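What you see is part of a larger complex, with each chain still in position.
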Amino acid sequence: MIRASIMGATGYAGVELVRLLTAHPEVRLSRLSSVSFEGKALSEVYPALRGICDTVLVGEEDVTEETDVLFCSLPAGHAEKMARRCVDKGVLFIDLGADFRLDDEADYIEWYGGAYQDKELHAVQVYGLPELFGERIPGAKIIGNPGCYPTSVALGLAPALREGLAGTQGIVIDSKSGVTGAGRGLTQTTHFPDCNEAFSPYKIACHRHTPEIEQSLGRLSGKEVRVTFVPHLLPLNRGIVSTIYAPWAGAPLEEIHARYWAFYQGKTFVRVLPLGEAANLKNVRCSNYCDISLHLDRRAGKLIIVSAIDNMVKGAAGQAIQNMNLALGLPETAGLMMVPPAI
Amino acid sequence: MIRASIMGATGYAGVELVRLLTAHPEVRLSRLSSVSFEGKALSEVYPALRGICDTVLVGEEDVTEETDVLFCSLPAGHAEKMARRCVDKGVLFIDLGADFRLDDEADYIEWYGGAYQDKELHAVQVYGLPELFGERIPGAKIIGNPGCYPTSVALGLAPALREGLAGTQGIVIDSKSGVTGAGRGLTQTTHFPDCNEAFSPYKIACHRHTPEIEQSLGRLSGKEVRVTFVPHLLPLNRGIVSTIYAPWAGAPLEEIHARYWAFYQGKTFVRVLPLGEAANLKNVRCSNYCDISLHLDRRAGKLIIVSAIDNMVKGAAGQAIQNMNLALGLPETAGLMMVPPAI
Amino acid sequence: MIRASIMGATGYAGVELVRLLTAHPEVRLSRLSSVSFEGKALSEVYPALRGICDTVLVGEEDVTEETDVLFCSLPAGHAEKMARRCVDKGVLFIDLGADFRLDDEADYIEWYGGAYQDKELHAVQVYGLPELFGERIPGAKIIGNPGCYPTSVALGLAPALREGLAGTQGIVIDSKSGVTGAGRGLTQTTHFPDCNEAFSPYKIACHRHTPEIEQSLGRLSGKEVRVTFVPHLLPLNRGIVSTIYAPWAGAPLEEIHARYWAFYQGKTFVRVLPLGEAANLKNVRCSNYCDISLHLDRRAGKLIIVSAIDNMVKGAAGQAIQNMNLALGLPETAGLMMVPPAI
């Protein structure tokens, strides 16, 4: 059994990792750390887990003990130290934060405000989006787990950009996320009476996921890509829908659809919907699926792609486990075949 | 006192008209009609109105009796007959449906499937968006009350297009509406368990409001405009947010903001938010306000406009009353100064 | 015009007072105070009020200037000082908190933990539930505005207890409240992802509204009453439903219903529903109504009363204005005839 530990286990991504790893056939949970709740049982913080994971939370210094893989969920700028410790101990390091996602340090400096300190680590970092950039994941030591919005966007646009079905100029990405994406920390915006029966965009054209999106679209298209990205907060718990508007390159929609099917052939977690249906985040909740639907605005010359994921699973914990599976040579889908509830 | 009657009073727009007209200082409700509930009291259908409006619902033939203004809410293709009757009787006719919105009959035929029958009526129809096209409303006989999405979009883009602050090519409109927009009729999509914790676009690039949007943007810009319009269904009751992406013409954001302020100076129901804030449908619920916020994606060259209304008020019943006020020479804001609940 | 000021204007009850008083025909808002936001405009804190109430918030010391009535919304134990100042200045003092509700100081000490300091004030306090205990409100100097749960319960049980239609032993009150009842302060329980799709009781049989409920039921029945009271948190914004189980005294349900009708004859804000209907908080939202429905469990000998109010209006700000109206000799319903939205 692989021993997995989680740094930041009481954050939303952390506790979702616990939910999924508890059911993983080849993993047992080892250490769970928490700054705020050290010494308490995880099930005291999350009563849903009573009797399922009553593990007592430890501090940062103990979280790499008896561990083969460490999932790390820390604010930007704090992951390097843990990554170094893991690399030195031979522990696989999977970062759910943003510190190992951007290849170009200049992007990191511009959007996150600090420079890379331990540059060696970044030389070996692997961006863990298995369906698109999976070849370097097996055997990786440090995996930057993609952000939730960038996952939905890259999967949605990949076949179009790889195969020239859409242009790269003027792409508009209008994304909507459930409130778990904002994390466990209390804010006025996420106070129930303020958030319920409300809807608004935020961080308009200045969200930190922008350079990560552009990095992926650049790799896919082989060109430099600038996108307009606007996220919105949905009054529901889980899920992201990204509605993506790209210049239509002229192929019939049926052909585009066929190419998407072919592109994702054998990729268990991507479901390209039949033409005429629209992706709905409801259908992927609590699962590792990404649903993609394709639409054409022939009048205005836009290819419209709708991509839906669960931000907590394919957008965080599930994809992190998928990366672990691939890095350690387990079956890619191990522990990840959760069926989304139909209602 | 002006005597107002409502055709289709048990639809959502109809009952919202009742709520607002009940509090209107210069109006008394006269006839309320309903196909499905004729003979019942309105408060039997909507218990919220018990003791407030216990009026017994009549049939279509009686709805124009003792009436100075008729608000008509019928499916597309059925309003002409009532409009004719009103015009002949000297009753102001305000159509909350789509039959008197489009000037070009070809658009109507293309998007709604039938031709205009009584063409005389369409020769005198007035599109009732007071802040933009208000000059012909006073004295009008037939007013086509705008659709909810087109209201939010036209108000959001008007200053930009009128004053050349944005280009007209490749505009993308990503709109999100609460479920009241889908009406009172039962559907699987609006069944609570299917709709709650769900989010998806619908009628992607084929919604009937598209030609109405393009008609308004054409008038505002003086050019033919083709837009990409995608509506989404939000799991909440009231409100629309339209996030609008238009080519930036280069003016500084502060200048754009100043022009918007000037443009809407004296327009009580349009609130241009300070730079840095984002329009949220929460802040306009149950009111006739349209909140507009302005944002710039300098990197990608997009002007981003966020426009929020209550689809039931500024997007339907409130705007219809505003049109009535103007047509009949009442103060524009009479009966419409409802304060949106802060929570 | 009566000059009204609000202490604690940025709390939920405070901002609801602003919404209602803005539309009151005989009142103008004077001072609004806030500890947390002094110096800011109210509309900066609540953007819904932009252009409607941009008043700058003042500190505690200024809130009684140019004021005829002060609405005070402070945590328990802090209202006496302001009440004293108002009484000395001849300003009507209406407390939305708990400091002037309980006649028996021993109850206050037991449930709120402190003793009355300025006992003179309590000698003249009037409990402001107009439909039941209205006789002392005209001319009152200090009014204790009832709690939200106690309002729903007392109105629901009053005719039954006054007229001996139900016994007083073993009454069970199972109440459910929307989240605004918990106030504006951030807590984990009211964090959107924790609160949404959740439901639970809280403060089971130990909520501070218990003695207030028992005080009212005691006055109504002329007996000492002990109740079981359990509140629950509903995942919605506004409204309370109290389901009340009382021993059935044997009268036919039709007779009970007739007595309720007679009891509330002429009380505009109480609506006794026809037999067969059940009170729903939806139908009273944003209004000052209390809807009451009556049901009989003949098999088990229970009279079941369902009482629904908007906790922010009849349960707080609306009732406070009703008390002001009565105390100052205005029409009881002035500014309070808001129609609840049907949807």
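Every chain is named by a letter (A, B and C) in the order it is written, and numbering of its residues begins at 1.
By definition in this document, contacts are C-beta pairs under 8 Å (C-beta built on N, C-alpha and C of every residue); 3 or more make two chains touch, one makes a residue touch a chain.
Since the structure is predicted, the reported quantities are computational estimates derived from the model, not experimental observations.
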Beyond the 3 copies placed here, what is the full number of copies in the complex? 4
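The rule is simple: only the chains that are shown with their structure count from here on.
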Between 0 and 180 degrees and rounded to the nearest 5, what angle rotates subunit B's CA atoms onto those of subunit C? 180
Name the chain whose C-alpha centroid is farthest from the C-alpha centroid of subunit C. A
Quick one: compare the interface residues of subunit A with those of subunit C and tell me same or different, with half as the dividing line. same
Euclidean distance of C-alpha centroids - subunit A vs subunit B, Å: 39
The distance between the C-alpha centres of subunit B and subunit C, rounded to whole Å, is 36
Subunit A and subunit C, separation of their C-alpha mean positions in angstrom: 46
Where subunit B touches two or more other chains at once, the residues are 197, 237-238, 280, 282, 285, 343
Help me check something: in the complex, which residues belonging to subunit A touch subunit C? 12, 178-180, 184, 186-188, 190-193, 195-197, 235-237
Contact footprint of subunit C on subunit B as seen in their complex: 12, 15-16, 18-19, 22-23, 46-52, 180, 184, 197, 237-238, 271, 273, 277, 280, 282-286, 291, 312, 337-343
Subunit B touches which residues of subunit A in the complex? 170, 172, 174, 176, 193-194, 196-202, 204-205, 226-228, 230, 232, 234-239, 241, 243, 245, 278-282, 285, 295-302, 304, 306, 308, 343
